[in-house]
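Moving on, here comes chain A:
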Amino acid sequence: MITVGLFIPCYVDQFYPGAAIATLKLLKKLGVNVVYPAGQTCCGQPMANSGYEHLTGGCNHLFIDNFSGFDYIVSPSGSCVLHLKEHLHAQGQEDKAAHIRNRIYELTEFLTDVLKVKKLNARFPHKVGVHQSCHGQRGLMLSQMSELVAQPFSKPMQLLNMVEDLEVISLNRKDECCGFGGTFCVAEEAVSAKMGKDRVNDHLMNGAEYITGADMSCLMHMEGILRRQNSNVKVIHIAEILNAEPERIPVTTD
Partner candidate 1 sequence: MNTKNKDHAALSDDFNRDEARVNWHDETLWFVRAKRDKAAHQIPEWEQLRSAASQIKDNVLSNLHDYLQEFEKNAAKNGITVHWASDSKEHNQIVHQILSRHKIDRIVKSKSMLTEECHLNEYLQQQGIDVVDTDLGERIVQLAEEPPSHIVLPCIHKKKEEIGELFHEHLGTPEGMADPVFLTAAARVHLREKFVTRKAAITGVNFAVVETGEFVVCTNEGNADMGAHLADVHIACMGIEKLVPLRRHLAIFLRLLARSATGQPITTYSSHFRRPRPGQAMHIVLVDNGRTTQLGREDFRNSLKCIRCGACMNTCPVYRRSGGHSYHTAIAGPIGSILAPNLDMDKYSDLPFASTLCGSCSNVCPVKINIHEQLYKWRQVIVREGHSDGKKTAAMKAMSLTLSNPALYKLAGKAGRLVMRYAPFAVSNGLNPWYKHREMPKAPTQSFSEWYKLNKENE
Partner candidate 2 sequence: MNSRAQILSRIKQNQPGYRPLPDDIQQYAPAGQQEAQAVNKAAIEQFKTVLIAIGGAVADVYSYEEISAFIATHFKDHKRIISTFSQLSGSIERDWQENDPHSFENLDLAIIEAHFGVGENAALWITESLMQQRVVPFICQQLAVVVRARRIYPTMHEAYKEIGATDYGFGAFIAGPSKTADIEQSLVLGAHGPKNMTVFLLHD
């Protein structure tokens, strides 16, 4: 049996436990032994993307202490996974850091590439818009990017196609950034909010009931805008859809 260390990013832990619970349940359902190390906090990206990568040493050591020795480390956040893959280094523990960098997966790519999931017991009878979070898409290459001349593929779509009665809507701009961008969301408030509004509008115009994605941070940003507009449209992490069993009503985050 594969043992996976579950990494739940700080803001998901604090604000979106539903996404984390769904990730945990989904992995267990697929026969994985999941361990959630209690001492975990954050990947360090908020500091690093603000130019303070040199302050992430403590975070890195803590991460290594919590996640060494697992077969894989899985997280429901493409952005955090990308950051760790690219920047997890620690003096005196470089072999352990390298092990983690090579063994850490975003949830959907873990399902398609490692577990090679072909079938899911899930039903979600709604119109869903898929938000391609940039770090997952362009960084981890979870799906093909509209800029490149290459064959299309999409790991999240591969999984969503296994969900009964789910209708994926098409968007006018299929992989434009939502404008969250970590601290960008407050440091460049005007552009960030405008990008978020535009992204949300694309989903609304095309009839989405839910906006889903593999990164809760983008969804948090878009949720903030949807709720300000008093919209009925909800955001939902992809794990919650993939874990939505036919006989049960899905757990939503609010």
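A quick word on the picks: all candidates are chains of the complex that A comes from, given by their letters.
Here is the rule we use: a residue touches a chain if its C-beta (ideal position, glycine included) is under 8 Å from a C-beta of that chain, and two chains touch if they have at least 3 such contacts; residues count from 1.
The structure presented is a predicted model; accordingly, all values stated were derived computationally and were not measured.
Within this complex, chain A is touched by candidate 1 out of 1 or 2. For chain A in complex with candidate 1, the touching residues are 8, 10-18, 20-21, 24-25, 28, 36, 38-42, 44, 46-59, 61-62, 134-135, 138-139, 145-150, 173, 176-177, 179-198, 220-221, 223-225, 227-228, 253-254.
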